[in-house]
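One structure is given below, encoded as structure tokens.
One protein chain omitted, others in place.
Labels run A and B following the written order; every chain starts at residue 1.
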Amino acid sequence: MASVNDEILQIFFQECQEQLPVLESGLSSLDSGDYDPETVNAVFRAVHSIKGGAASFGLERLVRFAHTFESALDCLRSKTVEPTSEIVRTFIQSMDVLSDLVSEADGSGEHVPDDRIANHEKSLLSVIEMGGGSGPSEIGASPAPADFTPMAFEGFDLEDDLELTPDSSGLVIVGFRPLDDLYRRADDPRNILSALKALNAEDEVFLVECDKSALPPLADLDVEKSYLSWSVTLPGSVTDEAITEVFDWTGDACEMTISRIGGDGPEGGGAPPAGEESAATEEAPTVQNEPAKPAPPPPAPASVTPIPVREAQKARAPRRPQDATIRVDLPRIDGLMDLVGEMVIAMSSMEAACSMPHGQAREDEVKQCLGGIKSLTRDIQDSVMGLRAQPVKSVFQRMQRVVREASQIAKKSIILELEGENTEVDRTIVEQLTDPLTHMLRNAVDHGVESTEKRLANGKPKEGKIILSAGHRSGRIVISIKDDGGGINKQRVLQIAKEKGIVSLDAALSDDEINELIFAPGFSTAATISDLSGRGVGMDVVKQAIQALGGRVSIKSEEGVGTTFDLSLPLTLAVMDGMFVECRGNRMVVPLASTVETMKIYPETRINRLPNGGMAVALRGDFLPLVVLGDELGLHDPAGLAGYDLLGKDILVVENESGAKAAIVVDSIHQQAQVVIKSLDKNYKDVAGVSAATILGDGSVALIIDVPSIVSTVTRRLDTRSNPASKKRAA
Amino acid sequence: MPDSATVQGGVSASPTAADAPKTCVLTVDDSRTMQMMLRNTLEAAGYEVIQGEDGVDGLHVLEATKSIPSAIITDINMPRMDGFGFIEAVRKDDRFRRIPMICLTTEVDPEKKKRAREAGATGWIVKPFNPQSLIGAIRRVTA
Partner (left out) sequence: MSELPPSNPEQSDNDISLNGSEQGIILAVGLSQYCVPILQVSTIIEYERPTTIPHSPRYVEGAINLRGNIIPVVNLGTYLDVEPTPDLDHRYVVIAETPDPNDAQEIIVFGLLIDKVVRIFDMAARTVQPISADGGKSDLSGLVMLGGEDGKSAAEMIGVLDLAAIAAQVKGKPAGLSSMEF
């Protein structure tokens, strides 16, 4: 049974991960002045639903906070408070706490300090108080954590101790008369009787009398009306409380009296007065929700450096397997079903065609059928890929918090605008985008947007703006992070790069190349290590993370106007269009997306050998760096190393994301095809010049060429004279 | 006690009786966590469970099902159509208005109880529920 519970717990955490973005986007729209009641409701529901689930698992810290949060949001919902920007701020900050408490609970995050929770609880309580008289009682009216009984699938030991006290003598008589309304609610006196009977667990006394005196003649009887009343005699040991509880559901739809005969009355002292249904739930918790008394456990050492403990916890925390299930909209499955249906039909036409007598007619028919199947296969493939697609929204919305916190630390006023959040990407990519985006946005806050004083001095609006957008561009997803800051200070970047020995002192670099230096390992332009970006990770890590996803990063920057980072990502990690090439006895794949054109090397093709050993080929008046793929990959020519004859070989003109082109020489170019991308580094390591592998029709492996890395290596080799690689080649 | 039973007519399949067809319960909740818990608890007690993810969906499910449920459990806070709306809608439909409906709420304040009653709820259970109280509530209305 425990595993069932675990499974549900996982679903709960999954749901939290769905609810938090809803909360985020709702609060963001409130923040931007959209007071749509439906938004408020959605926000409320998100917190409510987290609380409800958390309570079922006894996640008390989470429940407690969610409860206070919910109560405060309820004031908004009931319009007893206005969503002023201050209150919305409070909510947004509380959301961050809530989100951290969820991470704490699922083991992915650190323990949230009690004082932090208490602080935000206090702010929430002040919102509740602002909401007027309903404040404290409202929050008290519901069970506080202490009252929650964590749900367990086994172990039914609850509730059994309040009812029967065997030595209590006497009888209790419960009289009740249902009103019409009881039937309207599909209730039935029978239900009340059976509930009362259940109180008499020992089967001692259970007498039922029915008063039929009010029954009209049959002709006048209205089946919707109530005419009967009952009197039930129970043992005196049954408490008033238990009886009242039975009538809790019926409320004023049923008149009820309790009277006792003989005996000392029920034990357990002062039973609450009958009929006051809410009494039981209204009392106790009021005190417990005082923020001044945060829940004591677990006792965190207050001033003793708690960091190592936390880190140890974090290290021990089991890596929660990223949910192996996906939720798919029904229409997508339906669409796929339709396609499969068509495929079945296409197959039977194919069979029919094949059974035709030999001849031209049959050949034409088969060809036509084959064409149909081909396009259907492609559609099915796209459709299946679509199942893996997920909007980037969830990640994007998380970035609001990142920018919020970062700008707070940097003491800058910055708004983040999101565009194209519904753009869909393969879910693996979505999941792995969080870290790089977080870093880039922190970087944009820290280094991109100028300080408020500087902005004002430059005649810019006080508030900085970062736009995070996503969109499709020629078969890829491009995610842009655009700030309206000061742009990259190229002189400074170049100077630092020279100081740090990243480029040689006499290097003459183009603007784009200077921008690229930001991604060099160990490069950081910040004069001081700030709280934000200077955490030992640089943009090089970001670049690596994006590259690991098959993506590229490029920069555009204009001094005084701002900087834009473009992340270009494949739509899916699984399949791509490729061009098969032959390279020294190896079949390889060049991604079609990065191939611009192909050409053959003829005697008249102009190939220049440069003094540093590099080569360039003339193409319509331009010179492109030329590289022999086999040499680049260190593959030996099966025909021997003596002079690789370029004549007659094929050239692929390829380009990287920022548009830099290069010519790659291969032995021959074959057909184009879609290939399934398989990771090479799962069981091996990264290989320079190779991005992944694929499996050919005969079951053998072909490597996929990492065009952008080859282009940049080649370009750099041509440009940077001090590069040791070029020296070696020249020698 | 038999008098009352004839007034309302009765559904009386005991869920645990091996030979009887299973008693069907509809649960409506937008939280998958809750839905899983309800399903597990009810199925373990021998009920057949059908589910809807909000009020609108609940009505669809009710409309589509062959076996009219003997009881409905519904959450209150849901998108599209909340629990109150759902209860009212069910009560308006002659085919379904006799089905006992139990609300699931996280806390019960008198105001909420009143609204639930007004909408036509038969009763309520406070979340987090324990299996015993849930089954107890279902037994009470389906006995």
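Please note the rule applied: a contact is a pair of C-beta atoms (placed from the backbone, for glycine too) under 8 Å apart; a residue touches a chain by one contact, two chains touch by 3 or more.
Being a predicted model, the structure only gives us computed values, none of them experimental.
Visitor: I'd like to know which visible chains would be in contact with the absent chain if the whole complex were considered.
Guide: Counted over the whole complex, the chain not pictured touches A.
Visitor: Specify the residue from the set A:G372, A:P391 or A:G689 that touches the hidden chain.
Guide: Of all options in A:G372, A:P391 or A:G689, contact with the hidden chain holds for A:G689.
Visitor: Please identify which residue in A:I258, A:V430 or A:A520 touches the non-displayed chain.
Guide: Within the whole complex, the residue contacting the unshown chain is A:A520.
Visitor: Among A:T80, A:S349 or A:Q547, which residue is in touch with the absent chain?
Guide: Residue touching the chain left out of view: A:Q547.
Visitor: Touch as defined at the start, partner being the missing chain; which of A:A42, A:M347, A:L592 or A:L635 qualifies?
Guide: A:L635
Visitor: Considering the whole complex rather than only what is displayed, give the residues of chain A touching the chain that is not shown.
Guide: Missing-chain contacts on chain A: residues 319, 502-503, 517, 519-521, 540, 543-544, 547, 586-587, 633-635, 678-680, 682-690, 693, 695, 699-703, 706, 709, 712-713, 716, 725.
By definition in this document, only the chains that are shown with their structure count from here on.
Visitor: Provide the C-alpha centroid distance between chain A and chain B, rounded to the nearest whole angstrom.
Guide: 33
Visitor: Give every residue of chain B touching chain A within the complex, in rising order.
Guide: Listed in rising order, the residues of chain B that touch chain A are 1, 3-5, 7-8, 10, 30-34, 36-37, 40-41, 44, 77-79, 91, 97-101, 106-110, 113-114, 117, 120-124, 126-133, 136, 139-141, 143.
Visitor: Under the definition above, what is the set of chain A residues touching chain B in their complex?
Guide: Touching chain B: residues 4, 7-8, 11-12, 14-15, 41-42, 44-45, 48-49, 51-53, 55-56, 138, 141-143, 148-153, 156, 158-159, 181, 183-191, 193-195, 198, 208, 210, 212, 223, 228, 230, 248-249, 251-253, 277-278, 281-282 of chain A.
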